[in-house]
Every structure is written in C-alpha cells, then in structure tokens.
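Pasting in a structure now, in structure tokens, and then I'll have a few things to ask.
With one protein chain removed, the remaining protein chains of the complex are shown where they sit.
And then chain A:
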Amino acid sequence: MALFEVSGFKPYSEVRAQILPFGQTRLVDRPNHYTFNTKTQEFAVPLGEDPSGFLKSCNHDGGVCIDLNHGTTTLAFKFRHGVIVAVDSRASAGNYLASKDANKVIEINSYLLGTMSGSAADCQHWERLLAKECRLYRLRNGHRISVAAASKLLSNMMLGYRGMGLSMGSMICGWDKQGPGLYYVDDNGTRFSGHMFSTGCGNSYAYGVVDSGYREDMTVEEAYELGRRGITHATHRDAYSGGVVNMYHMREDGWIKVCKDDVSELIHRYKEGMF
C-alpha cells in the first residue's frame, strides 16, 4: 500500500510479525478501519512525526498562533419526549470569523446525531469515520448500533490518539432500544452519559439558562424554547459563538430539524423591555 511505503511502516510491522506469533498479526476485517488497515495494532501516525509538538509550537506567542479553543456553544439535553440538540453556527479561526453558517451537527444516520466543538477539522473527520463504522455495524449485524456503543467507538478512536493534539468535544445523541441516549465524548477519551451537557467556550452561559429552566417532564414546545434560549444567551455573552441556532429534536422514530433561528433576532425578542 502506498501509505505504508511512504511512511516507512512496512519494515516495522515486519519486525512485529517476527516477534509475535503469526496468527495474531492478522487484523483484517476488524472494526478498526480507522487505523488505515495496518496489519498490526499500530496507530496511523507516520514515524518520526510528533503532531502534539508541532501544535505546541503553533500556539506560542512568538510564532503563528493557531488557537484551538473550543470556540462555540453546543448544548443537548434529554427529557421525556426525546433529546433536544441545539448549536450555534459560528466558526472562528483565531480572531477571524471563518463562517457564520457552519454546520456543527453531523447527521450520522436517521437516529443518531453528533455535535461538534473544538477543531472543526478533527470533529468532521472523526465523526464521519464514526458514521462509516455505524453503517458497517448495521450491515454486519443486522440491527442498529446502540448510542452507548457508538459513543464508545468514538471514545476509543480518541484514546488511540491521546496526547497527539486532537481537539474535539462532541455529544452523541440518539434513540435506541433503551430509549433516548446522550453521551459526551472528549478528545481525552472522556465519555459520560448524562441528562444535559453543554460544550464549547460558551457552555457556562448555556448551563445557567438550561439549569434554571429544565424539567424532566417539559412539553416539546417548552423544550424547544429552552434550547433556543440557552444558545441565544450564550451567543450574547460569548464572543466566539453566534450566527444561528440550529436545533434538532431526536424522537423515537428519528430526528427532525426544528429550526434555524438567527440569534440577533432572538436576543431582541428576549430582551424587549429591558433598559
């Protein structure tokens, strides 16, 4: 394979084959295609490269500053009628706004959603890889993957590259046999199940709003309003969040896209009559 030749991987795996008994080195057709079909349990980083070191040099004051802050606000909460997922749409590159209409929710399949915060490239790549894995699971096993298993797959991918400078904070939301599911997965390999999460640098603003308005037995409209308010108030105070509120509702029969409201209009509506 071309990549093997280029990255000098081949000799290493040959050495490994000599050390380990022959049977164990065959890892073809296992759910670890994210290791790029290496014959052994290697991680697909070319030898001699140190991504985290490179990234550290980029973050220093003197040189180029690639600020991998989690410049966004995303929130998701579980309630009786499913899972609400709400995200903003601002993509920033340092102080420059790269996009005011970025899509931070990846539709893995009709009953699984993933949110993205952190480095946009990392999120998109790994969540698309997760989508591929979920599809393969469905084809191999005949039934859908559970939310817990999908989040575990993503978490293991992150653990494989731990310390190498990935930046991703994601929430995997879905509805499976156990009911609505919500997991938070992190670039450190953290994986939490919970009722409510918010990620990104605007998350603290969103937490305040959603904590005070959250009830497990809310109606659907109330839940939509809470999600909208959470993102709107966060974008109002946080410089790195803005744009529109993209909101999804995960129901038993799949997700629906609820709205795409501009936050400036929303904040004017909420703040009417103030000062």
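Keep in mind that, in the parts below, contacts are C-beta pairs under 8 Å (C-beta built on N, C-alpha and C of every residue); 3 or more make two chains touch, one makes a residue touch a chain; residues count from 1.
By our rule, contacts and distances are computed from a predicted model.
Undergrad: So which of "ATPK synthase", "Proteasome 20S subunit beta 11b", "D-isomer specific 2-hydroxyacid dehydrogenase" or "COI1, F-box" is the UniProt name of the chain that got left out?
TA: "Proteasome 20S subunit beta 11b"
Undergrad: From the list A:83, A:234 or A:263, which touches the chain that is not on show?
TA: A:234
Undergrad: Which of A:162, A:257 or A:271 sits in contact with the chain that's absent?
TA: Answer from the full complex: A:271 touches the omitted chain.
Undergrad: List the residues of chain A that touch the chain left out of this view.
TA: So the residues of chain A touching the missing chain come out as 202, 204-209, 211-212, 215-217, 229-230, 233-234, 236-238, 270-271, 273-275.
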